[in-house]
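With one protein chain removed, the remaining protein chains of the complex are shown where they sit.
So, chain A:
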């Protein structure tokens, strides 16, 4: 059979060229650079470098600091994703039930979306400032002996709180639209079939929100991995003792502050691999349970 050939016009390429260019310059090129650099060792002044194979990787994996950061990142990401999804789901379900003043509630809950991560970090910084921070004073007035400057657990709590707060509004918007996507008749049919509202939520509403929840899980984990950089940099800067440094933050500290480009590049390559594996895992094993 003869294949039909249409005349190719160059116009489509012209239209996608800017996007391709942006991806190439700001993503593909730096990524390639990182992979290349991860095999090099520079001298202390950055004047010369030599090929060292996988030595940077071996050093990174053998160092306790990297492992500590990896564990912190895993726990931090899980907590951020879990709490920001749980809280926003609760708020969305409640806001969806409100009849009077629904618009005001929804708008107020969405406002947080407009706050940039560094600004959120700054807000957190002020709220937890030992001299004037209201939350700092509040916690201590309960006798918690809260001190995030010295105590690693408290510092982790601060960054997690800020990161969750920042993400709740984003998730809220998605959950609210997800809830509005459930046909009204289905909800009504359920009220005839099941008296308990709580049971109805877990057997009907939640399964129907599964695609939204899965999507949010993927983007929230990505958020916790990468975008919390701004929050951490403004609030704790990874202190005390690197205990609140996520892998991304450590890449930045080692590479740009410590000027160890080889190790920093190796870490970012490892991070890339980890995120890819995580994403594949999510789609392979969790998405199966999702009904679209």
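Please note the rule applied: contacts are C-beta pairs under 8 Å (C-beta built on N, C-alpha and C of every residue); 3 or more make two chains touch, one makes a residue touch a chain; residues count from 1.
The definition used in the following text is that contacts and distances are computed from a predicted model.
The listed options are "Transcriptional regulator", "GDT1 family protein", "Glycerol-3-phosphate ABC transporter ATP-binding protein" or "Gluconate 2-dehydrogenase subunit 3 family protein", and the UniProt record of the chain not shown names that protein "Glycerol-3-phosphate ABC transporter ATP-binding protein". Between the chain not shown and the residues A:63, A:191 or A:279, the one that touches is A:191.
Residue positions on chain A in contact with the hidden chain: 183, 185-186, 188-196, 199, 203-204, 207-208, 210, 291, in rising order.
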